[in-house]
Structure formats: structure tokens, C-alpha cells
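What you see is the complex with one protein chain gone and the rest in place.
And then subunit A:
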Amino acid sequence: MRPPRGRGSGGGFRGRGDGGKGRGGGGGGRGSDRGSAMGGRGGGCGVFIAKGKEDAIVTKNLVPGEVVYNEKRIYVHNEDATKVEYRVWNPFWSKLATAIIGGVDEIWIKPGARVLYLGAASGTTVSHVSDIVGPTGVVYAVAFSHRSGRDLVNMAKKHTNVIPIIEDARHPSKYRILVGMVDVIFSDVAQPDWARILALNASYFLKAGGHFVISIKANYIDSTQPVEAVFQSEPFEQVMLEPYERDHACVVGAIVSQRNPKLLSEMLGGIGSM
């Protein structure tokens, strides 16, 4: 229960910066200087920065008026008196947000993109990805757990560019009928064979010249070595997810030319073992 702000979840700031608690532009109801949305962290548009008492990254809400996991919302007034609603993206709860804040140059997820999201769980980060790609893009969200799957399906009911797939990501042939070719694969599967999973899915669904973004836990690669030794120099872009996540890194790479799955997984495995 939070202080009374009307019924329902997600105490959005409705222009009353009450005590300034919480994050984000703190009540963007005063024109475009407060709660201003600056575009463009992490490559192309879609992700904005809200400046205020505390800065936060936000995404433009695909379904205005709805919140997915009780996150805060920020309203910005345009010159023509319309309101734009943004949802705050919490880096403590989302590895992709952490990577963006950490300074990754390009996440390849932009408006109109087609994204395959492996490890969607309850769909909290998926909802933000769906906001970014907008109504012209598509997000294929794969989750295996049934409990989380229910939340994912409920979220997908509102965000209509998300296609929920409750299936094991290890077997892309099982859901091949539901997925087209995608531009980006985002993987947050937290499984020891993440490389094989990614390679297999890429061989089915990732277009040539497509990219992938993975979140890797250090102890999946080699739990005996210290973290620093594991994540060393690579040809790909890499960002450590401290202080939001311990021993995690986010890696961005590209499929320059399609190798066969075995080779690809070796290559990916090579990242980790260096």
C-alpha cells in the first residue's frame, strides 16, 4: 500500500512532486524543461533520459495509462498541450537498462526492429523493449516457466506487439512456426549452455548481419577464476553490469556471416574462456 493516489497500481507522478521521493523527473507537469526527454542513449532513439532531481532512463509508454510492474511514470507536456507518458526503467530490475546506463554504445533495439527475446520471465524488461520498438516492431518473447508465463501472457494482452511463447528456448524448432526472421536477439537465459541456445536460435531466426545482446553471468563461464580474469578483452563490445548486478556482463555482438551452429557456439564460448 502506498500513500493514497487513487486506485490501482503504479503511483504515477501526476504533476505533484510529493516529497520528491522516488526517481525520475519528479512531476513533469511544468513544461518541457522538467521531465524533459532527451533521446538516444544506447544507439538509435526509443530510450530517453528524464532529467530532474534524479535522472532516470525511461521509455515511451506503448499503452498510455497502464503499468506493468508498478513502475513510476513521468508525464511531459508538449507545446500543443498534449501529454506524453513515459515509464521509468529501473536498472536494478533490468539488465538491459543497466547496460544502457553503463554506457553501451549500441543495443540495436530501435523503433521498428524485430527482436527475439530469450528468457523473458514475467515480461518486465520485455515491456520496455516493446515500448522501444513501437507498434511497427515485433518482440518474440520466449519464457519457459509457467508461473512467469502467465504474467507474460497478461502483459502481452496489453502490449500487442509482443508475441508470448511459453516454450524451452533450447529447442527453437518447437516454436519455429511462431517466429519470423529477426534483427536482434536479446538473451538473458541464465543457463550454463547459453552459448548453444543463442547459436541455435540465431541459426534459425537471426538474419545475416543481425546482432545479439547477451547478459552473461561470470560463474557460468568459469566459476573458479576471478571475475576480472573471465571478462577480458574481446572483439565485441562489453559492459560490466556493476553496481546493479554482481559478476554480470552484457555483451553485444554481431553475426557477420552465418556460421553453422557448432562453430558459432565455439566462437561464443571463446568469449568467455579468454
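Keep in mind that, in the parts below, a contact is a pair of C-beta atoms (placed from the backbone, for glycine too) under 8 Å apart; a residue touches a chain by one contact, two chains touch by 3 or more; residues count from 1.
One rule holds for everything that comes next: contacts and distances are computed from a predicted model.
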Listed names "Nucleolar protein 56", "Glycosylphosphatidylinositol anchor attachment 1 protein", "AP-1 complex subunit gamma" or "CDK-activating kinase assembly factor MAT1", matching UniProt entry of the absent chain: "Nucleolar protein 56"
Candidates A:Lys53, A:His77 or A:Lys207 - the one touching the absent chain: A:Lys207
For subunit A, residues in touch with the removed chain: 1, 3-4, 8-9, 138, 140, 146, 149-150, 152-153, 156-157, 160, 163-167, 173-181, 203-205, 207-208, 257-258, 260
